[in-house]
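Provided herewith is a single structure, encoded as C-alpha cells, for subsequent inquiry.
Every protein chain except one is present and positioned as in the full complex.
We call the chains A, B and C, going by the order they appear; numbering starts again at 1 in every chain.
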Amino acid sequence: MDKNNFAKTPPMGWNSYDYYDTTATEEDLLKNACVMAEQLKPYGYEYIVCDISWYAEGAGRDREHYQYLPFDTLSMDAFSRLTPDPVRFPSSADGSGFTKIAEKIHALGLKFGIHIMRGIPRKAAHDRLPLYGGKYTADLAADPGSICPWNPYMYGVRDNAAGQCYYDSLLSLYAAWGVDFIKCDDIAVNGLYRNEYFSGWHEIRMLHEAIEKCGRPIVLSLSPGPAEIGKAFLYEKNANMWRMTGDFWDDWDALKRMFERCELWQDHVKEGCFPDCDMLPLGMVGKGFGEERRTRFSLNEAKTMMTLFCFFRSPLMIGAELTKLDAETMLLLTNRALLSCLQDGSSGREIYRDASAAAWKNTDASGNVRIALFNLEDEEKTLSLKLSDLEEALPENALLTEIFEHTEAQFKDGVLTVVVPAHGVRAYFTTAQV
Amino acid sequence: MDKNNFAKTPPMGWNSYDYYDTTATEEDLLKNACVMAEQLKPYGYEYIVCDISWYAEGAGRDREHYQYLPFDTLSMDAFSRLTPDPVRFPSSADGSGFTKIAEKIHALGLKFGIHIMRGIPRKAAHDRLPLYGGKYTADLAADPGSICPWNPYMYGVRDNAAGQCYYDSLLSLYAAWGVDFIKCDDIAVNGLYRNEYFSGWHEIRMLHEAIEKCGRPIVLSLSPGPAEIGKAFLYEKNANMWRMTGDFWDDWDALKRMFERCELWQDHVKEGCFPDCDMLPLGMVGKGFGEERRTRFSLNEAKTMMTLFCFFRSPLMIGAELTKLDAETMLLLTNRALLSCLQDGSSGREIYRDASAAAWKNTDASGNVRIALFNLEDEEKTLSLKLSDLEEALPENALLTEIFEHTEAQFKDGVLTVVVPAHGVRAYFTTAQV
Amino acid sequence: MDKNNFAKTPPMGWNSYDYYDTTATEEDLLKNACVMAEQLKPYGYEYIVCDISWYAEGAGRDREHYQYLPFDTLSMDAFSRLTPDPVRFPSSADGSGFTKIAEKIHALGLKFGIHIMRGIPRKAAHDRLPLYGGKYTADLAADPGSICPWNPYMYGVRDNAAGQCYYDSLLSLYAAWGVDFIKCDDIAVNGLYRNEYFSGWHEIRMLHEAIEKCGRPIVLSLSPGPAEIGKAFLYEKNANMWRMTGDFWDDWDALKRMFERCELWQDHVKEGCFPDCDMLPLGMVGKGFGEERRTRFSLNEAKTMMTLFCFFRSPLMIGAELTKLDAETMLLLTNRALLSCLQDGSSGREIYRDASAAAWKNTDASGNVRIALFNLEDEEKTLSLKLSDLEEALPENALLTEIFEHTEAQFKDGVLTVVVPAHGVRAYFTTAQV
Partner (left out) sequence: MDKNNFAKTPPMGWNSYDYYDTTATEEDLLKNACVMAEQLKPYGYEYIVCDISWYAEGAGRDREHYQYLPFDTLSMDAFSRLTPDPVRFPSSADGSGFTKIAEKIHALGLKFGIHIMRGIPRKAAHDRLPLYGGKYTADLAADPGSICPWNPYMYGVRDNAAGQCYYDSLLSLYAAWGVDFIKCDDIAVNGLYRNEYFSGWHEIRMLHEAIEKCGRPIVLSLSPGPAEIGKAFLYEKNANMWRMTGDFWDDWDALKRMFERCELWQDHVKEGCFPDCDMLPLGMVGKGFGEERRTRFSLNEAKTMMTLFCFFRSPLMIGAELTKLDAETMLLLTNRALLSCLQDGSSGREIYRDASAAAWKNTDASGNVRIALFNLEDEEKTLSLKLSDLEEALPENALLTEIFEHTEAQFKDGVLTVVVPAHGVRAYFTTAQV
C-alpha cells in the first residue's frame, strides 16, 4: 500500500468540532451525513469525521471550567483501547464500536473518520491493563513523561515493541469498524515539552506502520499545528495531511496569518501530502462551546478564505452544522470553478505577498491558470498583477471571469488592475476553463 | 512562627543521595547518623536527610534503564500520602512511618530530614483516593497537566482547597513523625513546562503555609535549580534554601560555573534564606549509581569547593558515605577557620572574577575579614589582591594565616601576591581571628 | 577615591530629555537651574543634567523622520572629543565647552551633569583623527562592529590602550569643565548585538577607570535598561546608578511593570549603588517630541509612582519643565515624609505583590517604618496588611498618618485594612517619625 494513493487530492468533508465541541452524538453524525450525501457529495465532499472525546462518558459536563474533565471515566475495551461512549453512540452498546455508524455512512456513499489523541489511556497504564495479543500490558507501552499539555486522557507511547503492539491493535480495530480517516491530535507539533521529550515524532512513524499493517487505506491527518517545517520530510513520509497552524477560527487576523503559512508550505503540497489550513468555520458554529452563532467572517472574508484554501489546495473540512447551511454558505462551498483547483494535477503558487496584499495562481494539469488578488487591508484597494509574473502562456488578451461574481476582466498593457474590497478577493478563471 | 528562625545559619548535615541514589535503608541512615554524632556534630553538622524514593517498593530495580521505575508500586497510606517502603525501613511496618528513625536520630542529638517530590501520587488521583479529613479526593487536588519531566510518581497540586488540604495533611503527618527538614524536589525551577503551566510556583507557597500550620519548625529546601533569580522574592518568603544549579557533582567545569552563580546570588544570602550550592561530592560516593568510587575532585579542587561554599555561606550537606570517611576529607569538612564563615552575622562577597581567577572575602560580625584567591586555570598562577579592594579596616601590616596550610603572608605596598596551584585556592584569616 | 562616596543617597535632580528631547539650549538649562535652586534644592534636588545630542549641530531638524540625523555634523575638538554645539550653547563658542554653564550652576549651589553616548565618533574613526596625547588615532580605539541600534553617532571603544586613552582624555576634559554627573547611554544593556559582540560590558569598566583617574568625583549613571540582573556585580563595582527598564514614560502599564523590576532589584540598593527607575514624567513634558503636554498620569498614578520610587530608593530625576511646575506636582515632588525614605541608612523592601496589589515598607536607620499599599487594579479596592508581615517592632497600637492626605489609621487585631483608589496608593508613617 502506498499511503499517497489514499488521498490523491485534498480530502473534503465535514468535522464535528466547530459546532459540537466534545459533544457530538450518533444522531448528530448521521443527520450531517444525510445532508452531505444529498447536497455536498456531488462537489467532492465525502468524509464525516467525529472529533474529540467520543469515548468520554462525561463529555460536555462542567464545560465552563473544563473542556476535558480531569480523571474522567473513558469507555474502554479489555485491551486498553478507547470505545465510543454508549450513551451518546447507542449502536456501540453491543461492543461493535463505530461499526454500525460507519456502515450507515458508507451506505450513503460517504466515508467515515474519527479523531484520536496520540497515546494510550493513562488509567490503563496505571492499572497495568493488558494489550491485545496477551504479550504486553499498557504500562510497558506508556511513557509517563509524555503528556498532552491541554488534555488529561493519554500518555505518549514508547518506541518499543509494546508500543507498536498497541498501535497495531488500535488500527486493526479501527479497520474492523470501517474507519477511513484518522485525525490524530497532539502530534503534529511539540506544544509543551522540550523537543527531546516529545514522543510524538516517533508516534507518527508508528501510526503509519500500523496503518500499513491493518490493510485498510486509512487517511492519516496530524493535528494541531503549527507543524514544523523542519519536520516536513517526516510528515510527508508518514501522513496525508498536517496542520500548518493552531486551531483556526473565524478571525480575520488568523486568516491573514494563514497567508504566511501557505507561502511557507506551498512547495510541500503533493499527491497524498497536504499541508492543512484546518476546518472552514462557516455557517452555524460554536454550539458545544456554549454559544451557537453564525460565523464571524464577513462574506468577503469567507471568500478570501475559500479562495486561499482552494488555490493552495488545502484539505476542506466544513465546520458548519450542515443541517443549518444557508444558501450563501452553500454557494461558497460548492463553487465549481474554485473547487477545480483541488483536482489532481493542479498546483498553487503565491505570486507576491506583503502586509497589505497577496496574489496567487493555480494551474491545472492542462496548463489553465486561475489567478487571485487578495486585499488584506481594512479599506477597498486597487490591486494589480503583471502578466509577466505568471510565467505561463496566458495570452495577452485572455478573457478573465471572476469566480464569484462572473464579471469579466482583461490584462491591459500586460497588467491586470482590479478594485478589491476590504478583506476581500477577486479571483479569475479563463473562460475556456470551466 | 518565623521561618527565618528555623535556619539562622546555613543548614549543615548529610544527604543519602550521592552515595545511595534511591536505595538508602533504615540501617544506612542510622549508621551514618552515628558517625555524624560522634565526629561531625561538634563542627555543626546535624541533619541526616533521606533522599528520594523511600516509598518506592522497587527502588533500585532495573537501575540500568530507569532511575525511577514507571508505574512502580509506591507505599501509601489511606489518605494518598506516601509512606516508607517497609522492606527497606522495617520500623515503619507498623504504620508509624519515620517516627522511630527520627527518634533514634534525635536521641543522638541530630535532626532528621526527608526528600519529597512536589505533588500528589498519580495513582491516587486516577483511583480518586480520599484525602485526610474526608472532604476531598486526590483527583480534586491533582493537576493532570503538571508532571515532573524526569520522575513518574506525582501530579502537581492545584491551587485550591483540596490541594491545600493535601499539603496540610502531609506536613501534619511529617510533624508527627518528627521530621525537621524537607527537601522538596521538582519545585525550584520549571525544567520542562512553559512557565504558565508550572504549578511549582504556587506549590512553594502552599508548602510554606502547611509548615506554618503544622506547628513544627521544619526547614524547607527547594530543589533542583538553577533557581530563577526573578523568583528570588518567592523563595525568600517561603523557603529556607534553594538550589542555584542543577545537580552538582565532582566535576571541575561545574565547580567553575558555581562561581558565576555565587556572584549572582550573593546579595540574597540572609538569615533563614540560603541559596544552595548542593551537596558536597567528597569522599566515597556513587554506590547506588552502580559505581562506588572516590570523589573525582583533586585535593586542590576540593579545597576550592569548600572555600567557595563556606565564604558564600551555602548550606553544607555532605554527600560522602560517612562510615568511609578518610582523614583528608575529614580535615576539609571540619576546618574551623573555614566553617566560621557560616556563623551568624558573617557575610560573603566576591571581590573580582573573570574566566581565570576569582577573589572572595567573608567578614564576620566583629568585622574580621577572611580572604580567598582562586586560580581557575589549569596551571599554577600568581594572583594578587589590592588592600583597597577590601573596603575594610584591615591594617596594612596584618599578618595573614593560610586556612589549610597555616603558612603566613602579608600585603606589600598595599598588594597581596600569592602563588596559587592550578584549580586551587589560597585562603587567609588574620591571626587574631580564630 | 571610592565611587560609592560620590552618591551615598540616590541622586536627585532634573534632566532635560522628557521636555526638550534633543533640543535643550544653554538658556534652557540655566532657567531650569534657577527654579531648582530656589524651590527644589531645599528638598535635596541638586543635579541639572543636559541630555542627548548637545554636540549635534542639526539636533531637532527633520524630527518627524529622525530623532538622530544620520551622518549629521557633530561638533568636535581636535582630539575626537565631542563639544557643545556653539549655536545652542553660545558660551562654548570660545572652546571652553560646558565650563561656563557649569560655573553658573555651581554658583547656584547645584551640580551639573551631561549625557554621553558610549563610544567614539564614527566620523573621527573613519578620518583617523588624533586622540589626546599624540600617541593614538581614533581608528585604533574604535570598534567598527560595535554600534548603537538606534543612534548613528558612535562606534564602541575597544578594550585596548588606545581605547582607554580616549576615555581618559574624555573624563579629563569633563573634569576640567566641572562636570559632576555623567549619564552614559547605550551601555547598561545589550539592545542589539549578541552578547559576545557587545563592547559595552568592558566600556563600563573603562569609564570607571577614567573617572578614578580624572580626580573629580563624577557620578556615573548607566542607561538605558533593562539592566541585566546577571551583570549586577559589574554595575555595582563600576557605576552609581543603572536603569532597570527601557525608557519610562507616563504610561500606567509601564508603571505596573516597574513593581516587578523593583522586586527583582531590591537587594541591590546600597550606598553608592542605585538601580534606577528613570525620570519622573510629571508636570509639562514632550515639547521636543512635537507635543507639549501635561503628564498622562492621573494624580493617583503620580502618587503611586512617587511612593514606589521613594520606598525603593530610586534616583529621582524630574522630567518636567521646571519653569512650568504646577502646585500639585510641586507638592508631590517635595513631600518630606516620602523623601525621607531616600535618606542614608533607610532601606526599602517589598512585602507582597501580585497582579492586583502590592505592599512595600521602608525602614530608616532608627528603625522607623513607613508602609505603602498599592492598588494595581482599575477599581477601588480594600487592601490589608498583617502586622506580623512587618517583622518589626511596630507596636500593635501605632498611630499611622497617611503621607499625602494626613488621615490617620491603625492596625486592628493585627491587620491594617484600607480602601485604596484605583491605580492609587495609601502610604503611612508613624506619627513620631517626621
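As a working rule, a residue touches a chain if its C-beta (ideal position, glycine included) is under 8 Å from a C-beta of that chain, and two chains touch if they have at least 3 such contacts.
In this text the structure is predicted, and so the values were computed from the model without any measurement.
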Omitted chain - touching chains that are shown: A, C
Touching the absent chain when the full complex is considered, from C:Ala102, C:Ala142 or C:Val157: C:Ala142
From A:Asp77, A:Glu350 or A:Glu402, residue that would touch the chain that is not displayed: A:Glu350
Contact with the hidden chain (one of C:Lys3, C:Lys123 or C:Arg261): C:Lys123
In chain A, positions touching the absent partner: 2, 229-230, 232-233, 263-264, 266-268, 350, 352-353, 391
Footprint left on chain C by the chain that the document does not show: 70-71, 122-123, 125-128, 139, 142-145, 147, 149-150, 152, 192-194, 197
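Note that only the chains that are shown with their structure count from here on.
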Farthest chain (mean CA position) relative to chain B: A
Euclidean distance of C-alpha centroids - chain B vs chain C, Å: 40
Distance from chain B to chain A - Cα centre to Cα centre, in angstrom: 51
Gap in Å, rounded to a whole number, between the CA centres of chain C and chain A: 55
Contacts with 2+ other chains: residues of chain C: none
